Each structure stands twice: as structure tokens, then as C-alpha cells.
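Note that this is a trimmed complex: some chains were dropped, and none of the rest were shifted.
In order of appearance the chains are A and B, and numbering begins at 1 in each one.
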């Protein structure tokens, strides 16, 4: 039993954290996160050069490991620095390409020459893979509409989950101009897109099964949980500090007991969020993966909302302003529940698992 | 015990409904019910329509161009307007300054300013809060020094709602340094065209421009612009803050938002079921419906208690707390139930962008914008302090 980070992970977190502190400033985010392609291309290239993407890929493909813990170390820093760059889409795309044996593409991505995004959900489908409506014909032509494709704007490799006669298949589109990419920023910054597929030619990939896709989604969920932990930790500290310096009615507002107790509860929830994420990380790839991942996403859905709303409230007016970084942390923590299934979705998934186990 | 309006009140309700059906422009309803921001012209247009009917100043006596309505009639009017999706009226002139002038203004001030509020020539904004003095008004620092027939104002105001559209501002300024911080404050009227005033936008968390900072540098204001006596602005401000509190529960707005939710939940499907059939969202929705129904009756009870007098502090504080909780609960459910559809910011771009179901487009920004409800006008923590003071006094 050991909760200390390894030396490698501590170094990775430290290096990447310092990099993000310089590059993911409020000013740069304002300049890039809401304007196509919705991320900072210069910073992204520097990040690639630093080799951060190696954390997403196993060593035999030139990565640094690609374990859930590697991924969580990176995403916690992303959350702490509130980076809106397309890490989530890249993570999921990279993993699926690696598992499909697309070694060349993986290397190109790691070298920064290309960038993938992964399209799985659809306008009315956000959790249940068995309901996916996009279809592939025998020649690999895809028809359907994909939604919530994170990092798709500006991506040059699109991985698509589509139904064929065997079940769920995975397809690759390398010519992204053949797809209509309906792009937008997210509410909290960063790129998202719908893809319109109208008989679009694609190449089938090997890593094709509902099971494997669900695994990669679970890894994405764990990444989001780690991101939430980083962001919550930062936001609760900012709020505590704010209360310490802010005066009202002639008193330091940190001296008001009702506010103190609320900060204590927030602090407690950060630790609970961190703990459940550690649990999910440790269970990745085991029989408990689905259960612990959904527990983490559910708990963090609740804890992140609580911390975000309390942080805004305890800051008062300043917490409502665009200029104050805390407001963006709060916004990210709320919107994170809208990605890869929210609190209720994962509660329902846990209930369904329980039913399956009982049957 | 009887929850129904009297015959007269029911007739009035029918009259309001008929008027709204006839006169409330559809394009304004479309905007408010999707949570989009209103332009200056939108608001002025609706004010003018109401003014033409004599229904603009609900809280003013008839002799000043007000309606002379009872508190119940005012409530009916506010609720019907909210349910119909009418724009919220500007409170600064109508609900704040107007009653203050009627109570404390000189005859000249009444004659000068009241008609201009009604006919739209003046758009007032509020200069109370300062950086470092939000809920704690007594600590304000903006000072006005007497120089002959003028005050010279220096300082900074903030959270000035819709100040970008205003041509005038009423301010609390410090006219004397005294031991008790509440003393030495005066209430003055300032023309925003006066040299030395700069207004800067504050962008809110949802990206909207709704509030502003106002900087005063040697701004000269005639002494005649004071309302009430010099150094007695605290009394005037307290009177204003009590008046501001009518319709504080916002039942009509919550009812409209919950209706919108149910409509959306029936239409939007996720993973094979409509949101209306999803047990967890449906349970949240029916509990909020129960909460809202309770709030509605609690609000009527408070109204009945104060039918002929001013609202009691504890009632309006409890209505503020619970009203904002219910409204924010509804908007949070609305946002969260939409799941991944609420994530894209589809409004910030003009072309080649995601086409979302119209319900989803503004769900997140409206949720974020309305976090303000529990902060402004005296945060819910301040309201709890006020109630506790009453409950725990001996």
C-alpha cells in the first residue's frame, strides 16, 4: 500500500505542471479556447516536444507506459492549470490506434505530425453503445451523425464507431475534408464537433469491439476524474485564500463560522474525489474497472458541482466574473459532468451492473 | 382559509392575461423563454407598451403616474408577466428610485424625474456597491466633497447592472467622515454625461455584459441633486432596499422555467428514453415541482401578511433564500439533464457550427448567469444572518 507518486510520476507532474503554468495562462486561454481551432497550436507543439503524449502510450510503441496512473498524473495537471487543449480526444484516439496496431500513425501522432479525435456518441446517444445508429456498409462507407467529438476541430485523423453486420466496428477517416465537421467551442472552452457522415469512405480498424471501445471510454472517464481532482483542488485553495484576505463588516470573512464549515466540507469532498479516482485508476484493466470508473464519475459529478457552486457563492460577485480565474475553474467543474456520462448516467450504469451480477 | 383570489382580483388577472395576449411581442417572448439576452431596444419597447397602458409603475401611487395597485394586484401582474414570458422590468427607476423620490424627493425632483422614468427618457442605474463593499454598504469609500453649489465626487462603484444603457445613476457617497460608518452617507443623483465619469464593462462567467464598473474622478454634481438630507443617505437606502424586495421569490420565473423543462424533457430523448421517462431526472423534476408549489403558497402567505403594510424582513429574507434555491435548482436540472448536448457553445460562432436542439443552446449560460441570484441583492448568507438576528433576539 503506497500512495506516494513514483519518482518518474513526480517528475512528469512537475515538468508538465511548470509547462502549463507558463502556457495555460488566462490570457492565452482567452485568446485561443473559444476561437477555431479552439486550442493553442504553439503550446501544443511544445507539449508534444516535451514528450507528454508518451504518458498515453505503452513503451513498446515509444511511449512512457500508458497506464491509467500515467494518464491520471497528466490529467490532474491539466485540471490544475485549466488547460482546454485537446488532450481527451488525443488520448482516446491514440489508444484505439495503438490497440489496432496502427504503429505508424501512433508514431506520427507522438511526433506531433498528426492529431486524432474519436467519434462515438450521437445526438441522442450519450452512454449506451448498443444504440449507436451510425452504420458502415461492406465497403467501409459510413452514414450517420456523431456528436460530442472532443478535439475534432483541426484534427486530421477521425476514428468513428459505427455499426456493421458483426456488431460495433471502428473506422478511420484520414481525409478529414471528406467529412462535414460542425465545429464549436465548448461552454468552458476547447473544441468540440458534430460529424456529418454521408456515405463517407473509411478504413476499418482492428480494435473493434464494444468491449474495447468501452475500455477506452472508461480511460477517458478516469482522465476526466483526474482533471476534476486537479481543478477542485486548485479552486478550493483559491476560495480558502480569498476568504482569508477578504474583509466585510470590518472582519476578515474567513472568521465567519458558517463559511468556515462550508470550506471544510469542500476540502473533505476534494479528498473523497481524489480517493475514488485513485480507486478507479488502480482498478483499470481489472474486473472492477467498469464499476469503479462509474463510481468515480458519479461521485465526482456530485462533488465537483458542490465545490463549484460553493466556490462561486463564497466568492460573491467576483466569482461570477469572466476576469476571475476561479469562475472558469467552477465552470469547467460543472461542464465536466456533461462529458462521457454524468452523475445520473453512471448511477444508472451501476444499477444495471448490479442487476447483471444478480442475474 | 382560501387560496383563491377575490372576484375583483380574478377579473384583474383576466384583464392582465388578455392584455399580454394582445400586446406582448412574440419576438420578446422567444428571447426570454430561451434565455437569450435582451437588447436595450427590447426593454425600452416593452416599457413603452406598458406605459401606454398606464401599467409601468406598479408600486407608484396614481398621482405620480403609477397604477395604485394593491400588493395582490402587483403580485398578479408580476406573475402573469413572468408566465407569459414578458421581459423583466428595469427595477432601477421603477422599483428603486421612483419610490425613493416619492418618499424623500423635493417637489422639483419629483416633477423633473418621475415622468422621465415612465416615458423612457431616463434609464437609471444603481451606484451602491463598491469593490470591497458588496453586501457591506456601510463601508463604502466613494466620497463627495462640498465645493460651493456642487459636490465633487471621487471613487469607484461596481456591479452596476445595465449601466452601459443608462444615462443617469443614483449613488451612495460619503459626505462626512464620522465614527459610525452608517452616518455621513448621502444619496445623490448623477447625470452620466458629467465629465469625469468612466464606465467599464465587467464580463460575467457566461460571457454576458450585464454589469459594469463606474469610475468617478472629480465629478461635479449640483448640491440640488441630493435626495433627503445630507448625511442621511443610509435611511434613504434602507427604504429603497425594502422596496426592491417585492416579488423576491420569483415564483413566476421559476414556473416558466419549469414549464420549459417539462416541454424539453418530453421532446429530448437520450439513450432510448425521453428525459421525462428517465426515473432520476423525473424524480428531481417532480420534487422541484413540489418545492415550487410550496414556495408559491408561502409567497402568497407572506403577501397576505403584508397586504397593507411593508414586507417584513424575515419574510422577504426567507423568500429570497428559498426562491433562489428553487430557481437555481430548476436551471441546474435543465442544464444537467441535457447531458452532452449542453456542452457546445453553439451561439458564439456564426457559421459551420453545431446545430443544437434550441432547448440546449442556452441551458448552460442561463444556469451560470443565474448563480448571481443567491449573491446579489444581499447574498443568501446575509439573508440568513438577518433571519437569525430576529430568531435569536431575546
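In the analysis below, contacts are C-beta pairs under 8 Å (C-beta built on N, C-alpha and C of every residue); 3 or more make two chains touch, one makes a residue touch a chain.
Just so it is clear, the structure is predicted and the values come from calculations on it, not from any experiment.
Chemist: Since only one instance of every chain type is displayed, give the whole complex's chain counts in label form.
Modeler: A x2, B x2
To be clear about the criterion, only the chains that are shown with their structure count from here on.
Chemist: I'd like the Å distance between the centres of subunit A and subunit B, where a centre is the mean of that chain's Cα atoms.
Modeler: 38
Chemist: Give every residue of subunit B touching subunit A within the complex, in rising order.
Modeler: Per the touch definition, subunit B meets subunit A at residues 129, 132, 134-136, 138-139, 158-159, 202-205, 207, 268-272, 278, 280-281, 332, 335-336, 338-346, 348-349, 352-355, 357, 364-365, 367-368, 371-372, 374-376, 379-381, 384.
Chemist: Which part of subunit A faces subunit B closely enough to touch in the complex?
Modeler: 34, 36, 121, 123-128, 131, 147-148, 181-187, 192-194, 247-250, 256, 258-259, 305, 309, 312-313, 316-317, 319-323, 327-328, 330-331, 334-335, 337-339, 341-345, 347-348
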